[in-house]
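Left out: one protein chain. Kept in place: all the others.
Each chain carries a letter (A, B, C, D and E) given by its place in the written order, and its residues are counted from 1.
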Amino acid sequence: MMQKDRRILVINPNSNEVVTGGLDEALDPFKTAGVAIECMTLSNGPFGIEKQADIEAVTLPLRDLVQERGDVDCFVIACYSDPGIHVCREATDTTVLGIQECGVLAALARGEKFGVIAIQEASIRRHLRYLRQMDVMARLAAERAANLTVAQSASGNETFGRLIEVGRDLRDNDGADTIILGCAGMASHRAGLEAELGVPVIDPVQAAVASALGIVLLL
Amino acid sequence: MMQKDRRILVINPNSNEVVTGGLDEALDPFKTAGVAIECMTLSNGPFGIEKQADIEAVTLPLRDLVQERGDVDCFVIACYSDPGIHVCREATDTTVLGIQECGVLAALARGEKFGVIAIQEASIRRHLRYLRQMDVMARLAAERAANLTVAQSASGNETFGRLIEVGRDLRDNDGADTIILGCAGMASHRAGLEAELGVPVIDPVQAAVASALGIVLLL
Amino acid sequence: MMQKDRRILVINPNSNEVVTGGLDEALDPFKTAGVAIECMTLSNGPFGIEKQADIEAVTLPLRDLVQERGDVDCFVIACYSDPGIHVCREATDTTVLGIQECGVLAALARGEKFGVIAIQEASIRRHLRYLRQMDVMARLAAERAANLTVAQSASGNETFGRLIEVGRDLRDNDGADTIILGCAGMASHRAGLEAELGVPVIDPVQAAVASALGIVLLL
Amino acid sequence: MMQKDRRILVINPNSNEVVTGGLDEALDPFKTAGVAIECMTLSNGPFGIEKQADIEAVTLPLRDLVQERGDVDCFVIACYSDPGIHVCREATDTTVLGIQECGVLAALARGEKFGVIAIQEASIRRHLRYLRQMDVMARLAAERAANLTVAQSASGNETFGRLIEVGRDLRDNDGADTIILGCAGMASHRAGLEAELGVPVIDPVQAAVASALGIVLLL
Amino acid sequence: MMQKDRRILVINPNSNEVVTGGLDEALDPFKTAGVAIECMTLSNGPFGIEKQADIEAVTLPLRDLVQERGDVDCFVIACYSDPGIHVCREATDTTVLGIQECGVLAALARGEKFGVIAIQEASIRRHLRYLRQMDVMARLAAERAANLTVAQSASGNETFGRLIEVGRDLRDNDGADTIILGCAGMASHRAGLEAELGVPVIDPVQAAVASALGIVLLL
Partner (left out) sequence: MMQKDRRILVINPNSNEVVTGGLDEALDPFKTAGVAIECMTLSNGPFGIEKQADIEAVTLPLRDLVQERGDVDCFVIACYSDPGIHVCREATDTTVLGIQECGVLAALARGEKFGVIAIQEASIRRHLRYLRQMDVMARLAAERAANLTVAQSASGNETFGRLIEVGRDLRDNDGADTIILGCAGMASHRAGLEAELGVPVIDPVQAAVASALGIVLLL
């Protein structure tokens, strides 16, 4: 049987092409499954998404995008705050996945209590609001900030050292037995951090694309 | 780069080879990803798992199996009660996934409230205990029984008609916007039921294998 | 002592001036307190806010507005979905109140279980998500839809009859001992409905303005 | 239209007239709204309410009072343990508000997590029981004691210094973004503490009277 | 070893001696354990406890009683609303048990979901408040009223028929697998109702005295 062409579209809502390139690389392992995995940059997004205003700025552009792209079988919004997820779901019958949702759910399948490493202190309050909305707070060990800039978060040894520090804190003091990287651009550190901490470390974009594959492969 | 050989082992804890064959078929769509997906029957399991005693009977045989199979990268226990999941996790460093856990988490990524179709009324109390343990009751619309035998559940038009009835009840009266098939052997009805109901219908074995792929592809 | 000039700005995020006029009238009783209560229309808002897309369309215009109006002591966003509340709070040090939040909290001060009358069935899922985020679901009796258009909701005997029907259902079948009007434009029915049902009926805009007074009078 | 005479009665359940005088002063800002705000002392109350026995001693006298005062449109029981609130509500059709309830609800309208400054360590257990009954524990950052006598709490620089200490602890270590003064007699410190801490500080009597105004102005 | 004299005091807070006599009889089975079980009437209690005002009327007399009776090793307050439990605990180092608390906890040891048969509709709201305070609502199937007078509740075939009706409703429609008699005076129906319904039926006074024995026998 000739297989139809299927496609997952991973949208980086910020306009930083380097981040999009990193996503693309992080998703290489998933490209063997016969499903196209396309990473694109939301050209009119802000350079980084750090504040609530950045989130609001991308919701309708994301909505427009999911409406335009009729060739896609599953959308993944690759920003940890899951911007625009509800308006995108309203706008299309195609499945739209958020990486915070998928990252948390992936953690719940592998441990009792998840910890989250946020890039910035200021994001935690917003993330916790979302976790309350998901009604999963009882399974949260803690969310702690690495206090890196988004740029720093995507590269560098200093970053890795800081992730290890925060990860150990979550594991040893908060009782986390899984760790979620609370940002779209840290996948390159995942395996190393997992080796260092000895507990599953989850990159939320990879988690979301795995969920997307689980849906798209059945179409 | 030469890819290493990777393997997901899906264990049917009952000794009914027909069920195992059905699992194997249901997982065909996931076999394109370059990861071996092997379905096996727990030879010393009971013919069906319906009672708590059936669950207890398979926990240590499952544990033995996961200890013996050093060639596996992720185990999936393919019975909706997730029998032996904790003892298996204790026995191996390899990831062990349960299909109830993965099925519920897959539903949470796609809707607000999930409904579950149980085969038998008597299983519901056990399942709800597990959902309380997962701490996801706030997202449950309801679990309702189709009151089919496990054998009936794997085949037949009568079964399909009954699934539609219960699914409609969950969707219209309980407010479910996703439906989980609360048994390992109903995947053949998934797509049809989804088309009929207009909301995502989740086969928990497929959901768990998708989760397993998300882990194994990163090894 | 000469009292400084204080001002509450109630923003109707839709561009329907008739609704704004209704808000203004509904707030007359609060205008005796020596605080200016100004109702304004968000000129670039949609004519009605019914979908998630309508909400997203007003978040940044609301943000701009709260940034521009340096003469205001407390903002009230007068749409039951509390659009833009987080981005507005980020943008200003002035207090920003949402009417869903304030309506629910006003109900919690007066009874054990609150019921909500939504205008449209389709809004309920969005509202429940917000109630989960507030973590007040344990106090919700139920939310039920009147299935009126926003236009109908602001006037007419047919509307009133329907509100009574839904209110009785919430009170008698769901156990609500307070009722919230789940829309910004139904204040004209509040007193009548309260008389009819014999339990407190809360207009969320009035509730929010009362909260605003409680803050502004202390400045 | 000639406005009818409306009246909020704030009852200090202890017999300490100095406390009542303080309440009266703290409510001055709310007296501009054309509603009489009367503060009275429960003459047969204990001199201070610190123990459960003090609470029990005032429930029926409060009930008698609300039954006698037919000229009142809303009662506020001005003790943070909300003594007698249920028996008073049973005894009259007039609204009866509790200051703990209203203080907490006012905090929930303005932040994610509230902290409470109790006067005495021994009260915390009782307050937490009440917060569990309200089902708002998920929004509590923490309650911490200033360990002041009620007398100390109403005046003095030493008191203010201690409030700042405890408030900082709640804000910085417990993550509170609003602070409630967990006693009826500390309003004179509210504005100063708010200025010092940079987060909203709520006096529960003022919060309750604002809620009362929101009800009475609509009569 | 000569055993010291130990005593459980069961206090009927209403002044109806017939009820006290019924308690005494219901506790006969527990009198074999070498611990004195004394039932007494609170002479200054109301004839029945139906309203919040009745509860408030007995709190301080109960407190006085537990303070006076230095010869008691465990107090049981035999009214389903657990009146005065906190003030009594404050007043004595001797253990004070409430029958609602103990009845609910006894049910939780024997099933997944408990149902409660209240005598009067009007009591349910008060009971639910207490269950929220205990934080056990997730295990409640439902509380339903038999709508009997307290007098009726203690005797009569009509009463028994009504209990069966309500019990079946709780079991079949609400999913209760244990039933609590939500009143101090219905023990005579316990065994019959249990035989009829086929699920454990719990008399809260007997449950509390069993808890008391568990404490007193270890002194």
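As a working rule, a contact is a pair of C-beta atoms (placed from the backbone, for glycine too) under 8 Å apart; a residue touches a chain by one contact, two chains touch by 3 or more.
Values in this document were obtained by computation on a predicted structure and should not be read as measured data.
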Subject >> Chains still shown that are in contact with the chain withheld from the display >> reply: A, B, D, E
Original post:
Of E:72, E:102 or E:163, which residue touches the hidden chain?
Top reply: E:102
Original post:
Which residue among B:56, B:121 or B:172 touches the omitted chain?
Top reply: B:56
**OP:** For chain D, enumerate the residues touching the unshown chain of the complex.
**Re:** 125, 128-129, 132, 137
**OP:** With the missing chain put back, which residues of chain A would touch it? List them for me.
**Re:** 112, 138, 177
Original post:
In terms of residues, what is the contact footprint of the unshown chain on chain B?
Top reply: 51-53, 55-57, 59-60, 63, 84, 86-87, 89-91, 126, 129-130, 132-135
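The rule we apply is simple: only the chains that are shown with their structure count from here on.
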**OP:** Check every other chain and keep only those touching both chain A and chain E; list them.
**Re:** B, C, D
Original post:
In this assembly, which chains make contact with chain B and also with chain D?
Top reply: A, C, E
Original post:
Looking at C-alpha means, what's the farthest chain from chain E?
Top reply: A
Subject >> Fraction-based call for chain C against chain A, same above half, different below >> reply: same
Subject >> Degree value of the rotation bringing chain D onto chain E, based on Cα positions, nearest 5 >> reply: 180
Subject >> Whole-Å separation of chain centres (CA-atom averages), chain B against chain C >> reply: 44
Original post:
Do you know which chain E residues sit against two or more other chains?
Top reply: 129, 132
